[in-house]
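Only one protein chain is missing; all other protein chains are in place.
The block that comes next holds chain A.
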Amino acid sequence: MSQVTTLNEPGTLPIARAINEGLRAAMAADERVILMGEDIGPLGGVFRVTDKLQAEFGSARVLDTPLAEAGIIGSAIGLAMRGYRPVCEIQFDGFIFPAFNQIVTQLAKITNRHDGAVSMPIVIRVPYGGHIGAVEHHQESPEAYFAHTPGLRVVAPSTPNDAYWMIQQAIQSPDPVLFFEPKAKYWQKGEVDPSAPAAELHQTRVARTGTDCTVVGHGAMVTTLLQAAEVAQSEGTSLEVVDLRSLSPIDYAPLIASVRKTGRLVVAQEAQGGLSLGSEVAATVTEHAFTALLAPVLRVSGYDVPFPPAHLEGLYLPDADRVLEAVDRTLQY
């Protein structure tokens, strides 16, 4: 028998478990919420994020699907038309592309095509990003493809508390939400407070205050930025760390306020830099805070190459040193 572990009071949880608790709470609150994906039943997903949920809610609400990503998303669209709120798990970032057509030509546009008469309250959970030494197609950062598509909402939590709350907020959204989970941080523990969400789903968060330069990122990159800020502090430079949390829409006001204060901005991401989220953030902040900028906005990103074999990922992924190098360049202006 399963053990019901609905979170009732603040506790320390890793992110994977926080999402599990968030899913449990959402399923308990609304019987229209169903989970779909490969291996999410008895196995609990390859990362165990759906651990014990099938035993608790039944195989008619936690669906182990055939091994077909387009089928998962396409079927979820039909289920949403019927009034369900499907939460789909894509097993790894690089495996979302077989479903790309259903997501960008169908899911994103259905509400618009129906003049608002049909909503698409579908969440697509995607474990994403590097740092786990995995093989090809298992550690990519495809967020920008989806943030580029009108009709989709895209978010990425970086803390257990955000993971717990943002998954529930995403499920409540009447719009489709791409929920990018930083798999490198699945086991990172932190305080989760089930009493009230700390922020709305699409709010930017200032993770650490500072005065000399703003550094912004999302997901696992936020940890790297906080590490960089620690090092910088020891060297006498004060970094303000901003966690985007939401990639579409981006909540720019707190970021622009931060840049107006510090006069400098470094945008960091694991994904390739060209035509990326970082490019968009750099352009928009420049447009709105040009007179406050003391230096060009710099991007720190993965290189514009395919994600390399795991032995090279340490060179490919921006670490605290690469962030600090960019900070140093902005300070030289």
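Here, a residue touches a chain if its C-beta (ideal position, glycine included) is under 8 Å from a C-beta of that chain, and two chains touch if they have at least 3 such contacts; residues count from 1.
One rule holds in what follows: contacts and distances are computed from a predicted model.
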| item | value |
| --- | --- |
| Per UniProt record, name of the chain withheld from view ["2-oxoisovalerate dehydrogenase subunit alpha", "Copper oxidase", "Carbohydrate ABC transporter permease" or "Biotin and thiamin synthesis associated"] | "2-oxoisovalerate dehydrogenase subunit alpha" |
| Full-complex contact with the absent chain, from A:Ser119, A:Ser238 or A:Thr286 | A:Ser119 |
| Which of A:Ala16, A:Val49, A:Leu63 or A:Val155 contacts the chain that the document leaves out | A:Leu63 |
| Per the touch definition above, residue among A:Gly151, A:Gly278 or A:Gly302 touching the missing chain | A:Gly151 |
| Chain not shown, touching residues in chain A | 31, 34, 57-61, 63-66, 68, 70-71, 73-84, 98, 101-102, 105-106, 109, 111-119, 150-151, 153, 173-175, 249, 251-252 |
